[in-house]
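Single-structure report; data block below.
With one protein chain withheld, the remaining protein chains of the complex are depicted in position.
Up next is subunit A:
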Amino acid sequence: MESSQADINREIEVAAQQPGGPQPKTDYAPYRSSILRHPKQPAHLVDPESVELWAPVFGHRDVADDEADLTIQHAGTPIGERIVVTGRVLDGDGRPVAGQLVEVWQANAAGRYRHQRDQHPAPHDPNFTGVGRMLTGPDGTYRFQTIKPGPYPWRNHVNAWRPAHIHFSLFGSDFTQRLITQMYFPGDPLFALDPIYQSITDPKARELLIAQYDHDVTTPEWSTGYRWDVVLTGTHRTPLESDVSSDLEEEA
């Protein structure tokens, strides 16, 4: 029998009583698809070596400047609330991660992804794809313009809805810092009901995924703005000056 939201809420409550720390519990039954897709053996601790001490290099040949504007990819303007999202990517010691790739993808304002597997009967927007790429600046800053995504239904349980979010893919300066996560918007009424968000059972840790409205990021009569800083885990190798200047490497 399919679970109701009330069933899921009870399971979330029970899981929250067992401290899982600041990372998601990969064994988190309220998110049904996780049941058969998490390792049961503990991860094996190893000192990183060789390529694990380095991260792949991306540069301006990989990413065009206009890929950071999700509102200009078609002939017309997408429907929705125009926003800018910006922040800094830092390593676990507070050092900026410079010149590194950030990839984002999201649903449109109606909560529909431009993806064949998305069967939500909300309209596609012919003027919105929902994909962006950018490189961080010397101080680790990323910035893109988009429209605010809508919440959307999914089939985890009866009448399940995801809080509005933007998917983020991030690299650090060593391989071990690789991160894919989701950025949420403040005050979403769906937080308490969402087993993906609640899989991080430490409330302080999951709040790190929520962007803050920042009036300084808004543009008058144009767009509102959100700030979201991303702290990765620590590096195992002190980053070199050359880590931040991939374009110099290109010429070398």
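Rule of thumb we're sticking to: contacts are C-beta pairs under 8 Å (C-beta built on N, C-alpha and C of every residue); 3 or more make two chains touch, one makes a residue touch a chain; residues count from 1.
As a convention for this text, contacts and distances are computed from a predicted model.
For the chain that does not appear here, its UniProt entry gives the protein name "Protocatechuate 3,4-dioxygenase alpha subunit", which is one of "Protocatechuate 3,4-dioxygenase alpha subunit", "Nitric oxide reductase subunit B", "Metal ABC transporter permease" or "Carbon-monoxide dehydrogenase small subunit". Set against the missing chain, the residues A:I79, A:A122, A:L190 or A:A205 yield one that touches it, A:A205. Touch with the chain that is not drawn comes from one residue among A:H38, A:R143 or A:R227, which is A:H38. Counting over the whole complex, subunit A has residues 21-26, 28, 31, 33-41, 43-52, 54-63, 90, 92-94, 101, 103-106, 113-115, 117-118, 129-131, 133, 167, 169, 175-176, 178-182, 196-197, 199-200, 204-206, 208-209, 230-236, 242, 246-247, 249-250 touching the chain that is not drawn.
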